[in-house]
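A single protein chain has been omitted; all remaining protein chains appear in their positions.
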Amino acid sequence: MGAMPIVSPGFTGRARRPDPSLPPGQYLTEDFPVLSAGPTPRIARENWEFVITTETGQRRTWTWPQLVALPTRTVTVDLHCVTKWSKLATTWRGVALDTLVEGVDTAADFVLVYSYGGYTTNLPLEDLLDGKAWIAFEYEGEPLEPEHGGPARLLVPHLYLWKSAKWVRGMRLSLEDEPGFWESVGYHDYGDPWREQRYQGD
Amino acid sequence: MSTAHHDGNALAGPLREVFAVDLTTAVLRCPDCGRRGAVASLRVYLDAPGLVARCPGCDAVTLRLVSAPGRTWLDIRGPVEIALAPEARAAGE
Partner (left out) sequence: MAAVTEVRAETSTARTVVLDVPDWPGHLPGQHVDVRLTAPDGYTAQRSYSIASATDATRVELTVQRADGGEVSPYLTEILDVGYPLELRGPVGGWFVWRPDAAAPVLLVAGGSGIVPLMAMIRTRGSSGSRVPFRLVYSVRSPADVYYADELRRRVRDDAGLDVAFAYTRAAPDAVPVGRVSPETLSAHGWPATFEPACFVCGPTGFVEAMADTLVGLGHAPGLIRTERFGGDP
């Protein structure tokens, strides 16, 4: 379209406001937008599993009962989506990645997270540790709905929300950083909202 | 927010920013199931950080488009046949 957008008189858009406490370019939202790149996977808990595969091919697997028997944390975090909406103070319950990675023997620096339905995203392993990430299965006290990533999703709120893979199924540890679904078509490999790292080269 | 998909007609505008011809009539062959069909018939998901188009037969991702200020990334999987006939151009070209 034209180079200089003309303001549309009287247009304010979805209820939102910029807020200086938000990362640059973000707007505050009260609802919880559903963004999806495909049909919503429907996974029964009795078929669900989470797999960690190391760079040497070693695997550790958890079934649903095994996952929910682990120590869990309830956390309240802010979410920042690359499409510019932010939602503050959301409450989740899940298992910390520290708990799952503990005892896994690896020299890997990077992770490719993958989901039911084929979605993938990449990030450094250290960004999943030290209390920075969870496999979350409850949102606001209720079981996580499929449209928001249930039965379980990755939650890594210090990065843009596309890194918090919905319908998470496993992760492959790797010495190399392999771009995931959005990273391979322009989105940033790291994705720090505070440095506004939306696209490659930002 | 609607979760029902759209179709590839919704790609006409974004692809027009990249290509000089209308691509919704181009025939794409799905690399996974082999289905051949017009880009206009793909299942398109608009509510995402980018546009995603999937094969209506097997749901395989066949096209992805991300628009950033001054840059566009495009990934098309599978061979695409584009007929550069007058009918493929937008009206008035």
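As written, the chains take the letters A and B, and residue 1 is the first residue of each chain.
By definition in this document, a residue touches a chain if its C-beta (ideal position, glycine included) is under 8 Å from a C-beta of that chain, and two chains touch if they have at least 3 such contacts.
Keep in mind it's a predicted model, so treat the numbers as computed, not measured.
Contacts to the hidden chain, counted on chain B, fall at residues 1-10, 12-13, 16-17, 22, 24-25, 38-41, 46, 87-93. Where chain A meets the omitted chain, the residues involved are 1-2, 5-14, 16, 18, 27, 84.
The rule we apply is simple: only the chains that are shown with their structure count from here on.
Measuring from the averaged C-alpha position of chain A to that of chain B gives a distance of 27 Å. By the touch criterion stated above, chain B contacts chain A in their complex at residues 1, 3, 5, 45, 47-50, 52, 54, 59, 61, 64-66, 68, 71-75. Contact residues on chain A toward chain B in their complex (touch as defined above): 33-40, 81-83, 118, 147, 162, 181-182, 184-187, 198-199.
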